[in-house]
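Working notes, beginning with the structure itself.
A selection of the complex's chains, in situ.
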Amino acid sequence: MEFTVGQIAQLVQGTVAGDASAIIRSAAKIEEGTPGCISFLSNLKYEPFLYTTGSTAVLVDESFEPKKQVETTLIYVKNAYTAFTLLLEEYQKATRQARRGIEQPCHIGQTSSIGEDAYRGAFSYIGEYCTLGNRVKIYPNTYIGNNVQIGNDTVIHPGVRIYDNTIIGNHCTIFANSVIGSDGFGFAPQADGTYRAIPQLGNVVIEDHVSIGSNTTIDCATMGSTVIRSGVKIDNLVQIAHNVEIGKNTVIAAQTGISGSTKIGEQCVIAGQVGISGHISLANHTKVGAQSGVGKSIKKEGLSLSGSPAYDLSAHLRAQVHVKKLPELEKRIQNLENERIRSDKNTHQL
Amino acid sequence: MEFTVGQIAQLVQGTVAGDASAIIRSAAKIEEGTPGCISFLSNLKYEPFLYTTGSTAVLVDESFEPKKQVETTLIYVKNAYTAFTLLLEEYQKATRQARRGIEQPCHIGQTSSIGEDAYRGAFSYIGEYCTLGNRVKIYPNTYIGNNVQIGNDTVIHPGVRIYDNTIIGNHCTIFANSVIGSDGFGFAPQADGTYRAIPQLGNVVIEDHVSIGSNTTIDCATMGSTVIRSGVKIDNLVQIAHNVEIGKNTVIAAQTGISGSTKIGEQCVIAGQVGISGHISLANHTKVGAQSGVGKSIKKEGLSLSGSPAYDLSAHLRAQVHVKKLPELEKRIQNLENERIRSDKNTHQL
């Protein structure tokens, strides 16, 4: 798709300084731009690139004043970053073909219903007693069990598996090959050393505006529900165990695992490869650093944790510095001990 | 589904104290119960909830004597926890619709066979020379390669991929999107810096009563077999490399990885996010704490390990406490050193 600089300026309510008829075909970072690209400048750390960029046009803040001659065309807007994001969103809407209709063969149970303007891809499977909303997109090769509810405008990407009784809200996105609602990992040890599966009768409830990455797993509750509250964003390869509850607008990065029955507060930020024990709770606004292991409940809001076991971030970083110095520390102790022995000897000699 | 309290009492061989005609529709924890639910009381720590629960009925041990007035109906049984589990199992059997028969379109090679009362879901694929047992369930969108054997009563959930020559026993469950038998990660470095794939000709053998979670990967052996012994329970997102052997009734939690050719003993318990090096062995009854890294063989049975590198759990916990105190320790050394300098000065002044 092609746009002129003028058309783009109109869309973002900007003012053009330069060639309004130049053609834009793609977007790029200011330091990587080539002719036909549009970029933006917001953080002035990147200003030097403005004078060397290959991009045809650059969005800049109204308040921006160039310090040197600029070759590229500028579009002055209220907020360059916001305008650029808006452009990308419009571009994405236009390029991601609006999938609609039904591709055959696909399977839907006779007792299930789906709303208007929906998409069902080839080889997708929807069981019985399901209710799917308007504009829902069910990509090819997906599986949806029985008695599943999915709200309006939710997109289920290829290879996603949704088990029986799952409830998913509006405007959610679940990326490829994630599994929602398979059995929680619960086994009762028997006298003969074997384990017996504890029936997992609960479900998963996902509220509105939730995003779930690829190859992530969210187990159903043993009883009751595993709950992902509104606005939660979950990355790839994350494990959410049975009966976990994730609070509103919490963000969880890739390869993190949360054990059974743990409750994560609202607006938390959990970095990648974190492990969180079962049956604990994290207060709202908790931040957990990458690869940390959280073994105890955090009751105070807004703490930043790090390490395994995790504790207060700044204390952790201080201690880590000392771990590196341990060989030196021991040497110093050794010196003191030697000193003492010498001094003792001296004393004895007195 | 609905049952009366009386029907339930009959099933669990219990005695009703209260309204035997009350209707039960669901199960819940005693602290979360609502009208229509049945709960249980086993650990007396939860006894206070008995007097406030919203559940319509509660299973209690024969020996139990309430300390206050109880509003809810009680069912006295030999063992409340066991009776409750039995109820859940019966409920699960009744609600998880017994899938049977063949949904079209699905694919099965002409040289493959499948037993009685089996289920093959839509868009499932079974290659050539496969032998599948009675009551096997092959869910929609699964792939089974060539020359695969699957025993009786085994359930293959949606999106599972089973490579050629895999052997799976009876009463196994493999949850959604797990991959069994893809190539081990073996590459021979070449003189020019490239790597050449080492052919992976072995297979995976899974014995009886094994449970494998979602999005887990078990690689085939380079030669011979990767072996998962009877009764093993594996959680989600676990990695089992080529030629690994997991002993009977061992339990492995989510996101753990076991490197090539390692042998894990029987009745081990491996927590989540653990890494275990290749070509080592762990004795029977070894316990490994979450996020540990095990780099050496463990020859003594029954040890509890923790840390990365992992060592004896109690020593690890002691050391971790000290890591937090490191800044303080260094201060103390500093004090001693200052002391020495002062004392040296004094000596010199004498």
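For clarity, chains are labelled A and B in written order, and residue numbers in each chain start from 1.
Heads up, the rule we're going with is that a residue touches a chain if its C-beta (ideal position, glycine included) is under 8 Å from a C-beta of that chain, and two chains touch if they have at least 3 such contacts.
These figures come from a predicted structure and were not determined experimentally.
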For the entire assembly in this structure file, with 2 copies shown, the number of copies is 3
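Keep this in mind: only the chains that are shown with their structure count from here on.
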Magnitude of the superposing rotation for subunit A and subunit B (Cα, nearest 5°): 120
Separation of subunit A from subunit B, taking each centre as the mean of its C-alpha atoms, in whole Å: 25
Write out the stretch or stretches of subunit A touching subunit B in their complex. 105, 107, 123, 125, 141-143, 146, 159, 161, 163-164, 177, 179, 182-183, 185, 187-188, 193-201, 215-217, 219, 223-224, 237, 239, 241, 255, 257, 259, 273, 275, 277, 293, 295, 308-309, 311, 315, 318-319, 322-323, 325-326, 329, 332-333, 336, 339
Where on subunit B is subunit A touching in the complex? 27-29, 32, 85, 88-89, 91-92, 95-97, 103, 105, 121-123, 139-141, 157-159, 173, 175-177, 209, 211, 213-215, 231, 233, 235-237, 248-249, 251, 253-255, 266-267, 272-273, 290-291, 308, 320, 323-324, 326-327, 329-330, 333, 336-337, 340
